[in-house]
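The structure appears right after this line, and notes come after that.
Removed: one protein chain of the complex. Kept in place: all other protein chains.
Letters are used for the chains, namely A, B and C, taken in the order the chains are written, and counting of residues starts over at 1 for each.
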Amino acid sequence: MNTLIAIIGLGVLCLLFEIFDARKAIIPIAVIGLLAILGLDISEYNAAPAFYYNNMIVVGKYSTTFSALFIILTIFLVSLGHKFYENRPTKLSDFIAIKIFLLAGAVAMVSFGNLAMFFLGIEVLSIALYVLASSNRTSIKSNEAGLKYFLMGSFASGIILFGICLIYGAMGTFDITEISELSRSAELPIWFPIGIVLLFIGMLFKIAAVPFHFWAPDVYEGSPSLTTALMSTLAKVVAIATLYKLVKTMNADISPSFQLVIVIVSIASMTVGNIMALRQINVKRMLAFSGISHAGFMLMTLLSTAKSSGTLLYYTSAYALAGIAAFSVILYVCKTRENEDITNFHGLGKNNPLMAAVLTASLLSMAGIPIFGGFFAKLFLFTQTIQAGFIALVIVAVINSIISVGYYFKLILAMYTKEPNEAKIPASKVYLAVAIIAIALNIAMGLCPSFVLDLL
Amino acid sequence: MNVSLLLIILLVGAFATYFAGDKLASRVALLFSLVAFGISIALLNAYNAGANINFFKFWINKPAISYSLTADGLSLIMLLLTTALTPLIIYSSFGNEYKNAKSFYALILFMSFAMAGTFLASDGLLYYIFWELSLIPIYFIALIWGNGDTEERKKAVVKFFIYTLAGSLFMLIAFVYLYQKAGSFLIADLYNVKLSRVEQFWIFWAFFLAYAIKIPIIPFHTWQAKVYQKAPTVGTMLLSGIMLKMGLYSVLRWQIPITPIASKTYLPILIGFGIAGVIYGSIVALRQKDLKKLLAYSSLAHVGLIAAGCYSLNSDGLRGAVLQMLAHGFVVVGLFFAAEIIYRRFETRTIADMGGIRTQAPKFASLFMILVLASVALPTTFNFVGEFTVLYSLAQINLWFALLGGTTIILSAYYMLKMYQQVMLGETNTKVFADVTLHETLVLVIIVAVIFIFGLYPRPINELITPALDQIVRTLYKIQ
Amino acid sequence: MTNILNEIGIENYIFLSVILFCIGVFGVLYRRNAIIVFMSIEIMLNAVNLLFVAFSTYHQDAQGQVFVFFSMAVAAAEVAVGLAILVSIFRNLGSIDINNLKNLKG
Partner (left out) sequence: MNTNLALLLLLAPLLGFLFNIFFGKNIGKTASGVVGTLTVAVSFIATLVFFLQINETKEAVEIDLFNWMRTNNFRVNFGLLLDQLSILWLLFVTGIGSLIHLYSISYMHDDENMHKFFAYLNLFVFFMITLVIGSNLLVLFIGWEGVGLCSYLLIGFWHKNQEYNDAAKKAFIMNRIGDLGLLIGIFIIGSLFSTLDYTTLKTAIASSSNLDLSMISLAAFALFIGACGKSAQIPLYTWLPDAMAGPTPVSALIHAATMVTAGIFMITRLNFVFDLAPEIQNIIAIIGAVTSLVAATIALVQTDIKKVLAYSTVSQLGLMFLALGFGAYEVAVFHVITHAFFKACLFLGSGSVIHALHGEQDMRRMGGLKKVMGITFITFLISSLAISGIPPFSGFFSKDEILMTAFQHNVVLWGIASLASLMTAFYMFRLLYLTFYKDFRGTEHQKSHLHESPSLITFPLIVLAILAAVGGLISLPTNSWLNGYLAPLFSKEVHEAHHFGTQEYTLMAIAVIGGLVGIGIAFAKYIKQNQIPAEDAEITGIAKVLYNKYYVDEIYDAIFVNSINALSRFFRDYIETALSAFVFGLGKVTNEISYQGKKLQTGSIGFYLFVFVLGLCSIVTYLFLAQ
């Protein structure tokens, strides 16, 4: 709870800084503040589950750990902003503030104890994202991305709202603990499961799972790169974490037919995502599709909700950290370019070996090569899924990771075998720092996975 | 003596090499690889003195994965092969100038680190990790320092990477499945896990896919020739000298003992695969225009025989296979180095452009001849010992296997001598061919020495590996 | 007080709002003018709001009605953002026909 309040406070503070015309200080303060909040959040980790405002917010291990992850990601994203927004100083405070409010929404989403809170959280997150997506007012692409995301997002919100409504109709309450108790009770009106499914589908849209994924590539491509980074890391992680919590709490025993739906969606997502990514020339688009396939992987955790939360945490952190690293390199490379085509990466291995190495590492991590975090993430996922008895799904997943290597390596090849097509641009300290720290964390996760795994 | 010291040295060596800078890189790398060799010798002594060499440390508790290394005779000999060939390979590259040498040599050391780990690991997942790790450096070595047209090379190398990765991912599934049966990745537990026939068959083929692609056994060999041709010779040496032995070693260490019933059931088929490889490889090798490709196919043929030995499931076959692995390791490195020597002078790998070298470079001609003879397994060379043992074990199973596998004696003589004739003999070449330099001679002489010493006195190796192999055979026939 | 649901069964409310919701959905699917698409979405949301109220009376429990306020506020915020986006699009393109927005694809 304190975390949430602190975050909002920080957001307001950022806006105030604008008023007091201390733009220089915004990002440092924000980062420091976020670090402090991170500490606060961690301090809540070991405390017993606490309930606030008659169960509006429930702070437990799950929420704290994931909040910690969100905060870390936000720290990275905010500090990336330092360079990214350097030529739009007047808007700086808004962007940072929005990001921090977005974080507030995210935290609310994982620590909700009541569907109302959940709805608010998701809306705060989404609306902030709509703004960020279209934040580049002059660019048509950005506008289009914003509108697409907005229209489809609010459509999805409508679905979610409808779902909540039906659940409420069935249960007469928004409190998820009560709902889950009642859901175990005898006969339920048909619209309770329908409500659940609508909710589920709405969340599937948020994590961009097939067939609700179409927005992702377009929006990722159109939005400003930093926003894309945010969507593909933070937003996705939040969505999946929330979905997981929903599924876990609201109906503990998933019916086989529902499991089948999950399996199909997950297979579809990973397959479509990977295959579509093969022929992309725009890196952001490519990563969007790779994100779709990763969503498919993450959905596998829903098949064994009993004990897979640790795995989910590990997978999401590995994926998000790799994503951050990758995007900071992309930001660096495409700073001066008008688009994010692969051709821009030609000869990066010569021009800036370090950045190239980081990008390679993050791609290898996403592809699931030892000893990067991505490998263990997949490993744990497969272990759990096989124990849950879905060996066929695992085989499909493996075939998919083989396909995925195809496009990850397209980028690596571009960096190492092509000649640079323009002189090297000096790397900004911030990008470099973020990239290296992120990938270092990723590798550290790989070297001692238990640390993250055993948090949940 | 702590076994993981060896790995640490190699890893540290890799970084040291990188930071030593392009000037010193090669020497630093050589130094570290030699130290590693020394350590493995020390390990060997310790082992012979009766110490049991292992290292165990819990790593991940859920799923239970431990950092555990064990070295029995088999692992040790493979370790020795790796650590002995690495300095040799590094030293052999001294004649060449590589751009960005520091990364190059660092990658070599890193690869040898990964391969050493593969041979030592006694925890399924640790083994898998090393197995995968060894793929990354060779990928970059072949990609960045390779030769020939970039586009073609890219295609070949990526194909190689994805292909091998595909194979090993199925092995990963098998391991995960085994874990969920055994509750541990430790090799001992995996040996004891009770598997139904069907499970065994699935797991067996999953492993087979990984190893068949790595070794390679036909028809999974399509990546090989091109990559051998396109990779820098050092990379080719690493691939053919050590890396494909990883596959064969894994067959002995992991596949056969874990799935004994399946292995026994498929024995004829697998030996068939191997022997088919022998004949096919030899025949294809006959008409190759590119020297390195020819050697690649010859290697395919020899490896086929080794694989047949591995799958013969009797300790003769296993012993022969291991001996042949070592012999092949050295000889193939020597042969590729000979190709490199020619390339340094003529800047071609096309056999047609060669010939008439013997008159200009008698020393080189003699050394090359010896290598050729070794690879056709003339008695008193190391290869003969291995080939004889393997063929003998095949004869025990079925005389036809021995007969068909034995065709390698004829065919290898055919294509190797043909190659030697076209490359070395004939009217004196118009282009000048300077005879081998001192360090080239040194490399070749070391290899030749190994070939003859162990060709005449393989006994120490036999005594080292036999207990381990008998152990494997026992695990194989314990579970009926 | 007398429960209005005694005269008109809850099912009717559900059907009504479902129908409304579907109208909204179809509006979103078939109309090409961004503004109208907005409105259709608003119809969806309001359909849900209606149902909320109905349920809250049905359960004799105020939470539902409170929730309606939440959702209205949220909707308002959404519309604000949405209209802002639309304005900037209109500035750049001079049209708000969503069929013109196909630069991002493939």
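The criterion applied here is as follows: a contact is a pair of C-beta atoms (placed from the backbone, for glycine too) under 8 Å apart; a residue touches a chain by one contact, two chains touch by 3 or more.
Note that the structure is a prediction, hence the values are computed from the model and not measured.
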Partners of the unshown chain among those that are drawn: A, B, C
Among A:159, A:299, A:386 or A:455, the residue in touch with the chain that has been omitted: A:159
Identified contact with the non-displayed chain, of B:59, B:280 or B:452: B:280
Residue among A:403, A:434 or A:453 touching the omitted chain: A:403
Which residue of B:288, B:324 or B:375 touches the chain not shown here: B:288
Those residues of chain C which, in the complete complex, touch the missing chain: 25, 28-30, 32, 98-99, 101-106
Positions on chain A contacted by the hidden chain, ascending: 147-148, 151-152, 155-156, 159, 190, 193-194, 197-198, 201, 205, 211-212, 214-215, 217-218, 257-258, 261, 272, 275-279, 403, 406
Interface with the undisplayed chain - residues on chain B: 155, 159, 162-163, 219, 221-223, 225-226, 280, 283-288, 314-316, 356, 358-359, 366, 373, 378-380, 385, 388-389, 391-393, 395-396, 399, 402-403, 406-407, 409-410, 413-414, 417-418, 421, 425-428, 456-459, 462
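Throughout what follows, only the chains that are shown with their structure count from here on.
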Maximum centroid distance from chain B, chain identifier (CA atoms): C
Whole-Å gap separating chain A and chain B, where each centre is the average of the chain's CA atoms: 43
Rounded Å distance, chain B centre to chain C centre (Cα mean): 67
Gap in Å, rounded to a whole number, between the CA centres of chain C and chain A: 27
Touching two or more other chains - residue numbers and ranges from chain A: none
Contacts with 2+ other chains: residues of chain C: none
Interface residues, chain A side, partner chain C - complex: 116, 119-120, 123, 127, 130-131, 134, 137-138, 140-141, 143-148, 150-151, 154-155, 157-158, 161-162, 164-166, 168-169, 172-174, 191, 217-219, 221-222, 285
Partner chain A, residues of chain B touching it in the complex: 59-63, 125, 128-129, 132-133, 135-136, 140, 143-144, 150, 153-154, 158, 161-162, 165-166, 169-170, 172-173, 176-177, 179-180
Chain B-touching residues of chain A, taken from the complex the two chains share: 310, 349, 364, 369-371, 375-376, 379-380, 382-383, 386-387, 391, 394-395, 398, 401-402, 405-406, 409, 413, 416-417, 448-450, 453-454
